[in-house]
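All protein chains but one are shown in place.
We call the chains A and B, going by the order they appear; numbering starts again at 1 in every chain.
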Amino acid sequence: MWNIIGILFVSACIFIIEALLLLKHKLWKDFIVFIIFLFLGTGLSIARCINFPIPNPIELLTWIYQPLSESVNKIFQ
Amino acid sequence: MLDNGKITANQYKMLVLLFTIGSSILVAPTALVNDAKQDAWIATIFTVIISILLVLMYIKIYSIFPNMTLVEICELLLGKWIGKFAVALFLMYAFILSGELLREIGDFTTTQMMPDTPIDAIHIVFMGVVVMATLLGLEVIGRSSEIISLWLFILLAIYFIAILPQIKIGNLQPILGEGMKPILFGFYHFISLPYLELIVFLMIAPFVNHQKGAEKGFLVGVIIGGILLTFVVMFSILVLGVENTARQIYPSYALARKIEIGKFFQRVEVIMAGIWFLSIFYKLTISFYAFVLGLSQLFKIKDYRSITLPISMMLIVYAIAFHPNIVHFFEFVHNIWPLYSLTIGFLFPLILLGTALMKKRQRHVRGNR
Partner (left out) sequence: MNKRLTSLLFILASIMLLAGCWDRRELNDIAIVSALGIDKVDDELLVTIQVINPGQVATVKQGGITKAPVRTFQSKARTLSEAMRKVTTFSPRAVYSSHLRMLIIGEDLAKEGMGEIIDYVVRGKEFRTDFYLSIAKNTRAENILKVLSQLETIPAHKLSSSLKLSEKSWGPIETIEINQFVNELVYKGIEPHVIGVEIIGNPEAGEKIENVEKTKADAYLKFGSVAIMRKDKLVDWLTEKESNGLHYALGKVQRAVINVPCKEKKVAIETIRTNSKIQTKVDGHQFKGTIQLHIDGSVAEVQCERMDLEKIETINLLQKKAEEKVKKDILTAIQASQKKYEVDIFGFGEALHRSHPSIWHKVKKDWHSHFKDIPVHVDVDVKLRRIGTINNSPLHEMKP
């Protein structure tokens, strides 16, 4: 419970620090990109707190390279 | 150019050196000795020589486009859609690299020094400094590296000199007793970590104020870094022996534990740990910087600083999420990472170079008409 509040608090701080600057300089695209990543960051952190599964690129890479790695290991063993 | 900072060629060389020794100075001997046993040092020397060729390839790309970061080069050469896709692939590599490095320092600290501290606490504090460095810009990173590397070399010198009395030359024998295959296997693992990772320096290279200096600095940094790593591997074998090194998760730390001069200069391993904290810090900062810069160039936003903080949140989450435990971490780094690094660190720049040279010839031919 407290972790999530902590994360939201940190997100809010980051928002305050950055977003107001961006809006002041009227950098709309930057603002949108910033919001997207802030959302992602906050979302992922909260997902971790509640043990919600997160997409893991390592799984993808392992799936892609596993057969090749096994062949390489066989060559050298 | 999103960063108005410029770094000198010497600073670039220092950064390359620090990146090369990075996390390898702490963990490389284990994999190498497991593969090549007492010939691991031959594998390292062989890898250093091959790495020169690799770096020459990177330098060639840089020399064709000295003012563009890797992301910009990629988009230019491969077109809008394929280019952006390739950039995304490269950026994923940089992101995963950063996550692995953060996890490495967290695991090391909680294994050897502070087991009760939650690993997240270490990640957050360490990332805090990395983010600060990134926000302050490349100039600050470059200048600080010159100062820090001095301390690092002093500590390294003390490290090597202090352990010198305990070497047993017999540990290197039988030289070439296992044949060439184990040495090549060691080379295969060693080139992927750290050498193929040096591709991220093509994001930093355009900010060096002197092109020839950057090219020379890249080479010199890699070579000196390689020599230092060779020393670490050799000393591990000479002092600890093959079996003991192969068993250690952090061989350099076990090596530092053996330092005993007189009765007073002993138990100094934590001071030596400072070396690895510094080297991993710089490797992480550069990877992180490359990622954030690349991402901001991909989305064409004005300043990379805006997205730095949100990205750091994601990195802290993923540093843990990538691997549930240290064994998964090892398996990935040992089996998958070499192939992934080969794709991004060798195939990708090779394709870029090929495309660039082809386009040059096309233009040349067209120009001659």
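Throughout what follows, a residue touches a chain if its C-beta (ideal position, glycine included) is under 8 Å from a C-beta of that chain, and two chains touch if they have at least 3 such contacts.
Predicted model, so just to flag it, every value in this text is computed and none were measured.
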item	value
Chain not shown, its touching partners among those shown	B
Which of B:Ile82, B:Met113 or B:Met358 contacts the chain that the document leaves out	B:Met113
Identified contact with the non-displayed chain, of B:Gly177, B:Gly274, B:Pro324 or B:Gly354	B:Gly177
Touching the absent chain when the full complex is considered, from B:Ala36, B:Met68, B:Leu101 or B:Leu240	B:Leu240
Touching residues (missing chain, whole complex) on chain B	111-118, 121, 125, 170, 173-174, 177-178, 240-241, 243-244, 247, 254, 257-258, 260, 266-267
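By our rule, only the chains that are shown with their structure count from here on.
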item	value
Partner chain B, residues of chain A touching it in the complex	10-11, 14, 17-18, 21-22, 27, 29-30, 33-34, 37-38, 40-42, 44-45, 47-48, 54, 56-58, 61-62, 65-66, 68-69, 72-73, 76
Of all residues in chain B, those that touch chain A in their complex	35, 92, 96, 181-182, 184-185, 188, 296, 299-303, 306-307, 309-314, 316-318, 320-323, 332, 335-336, 338-340
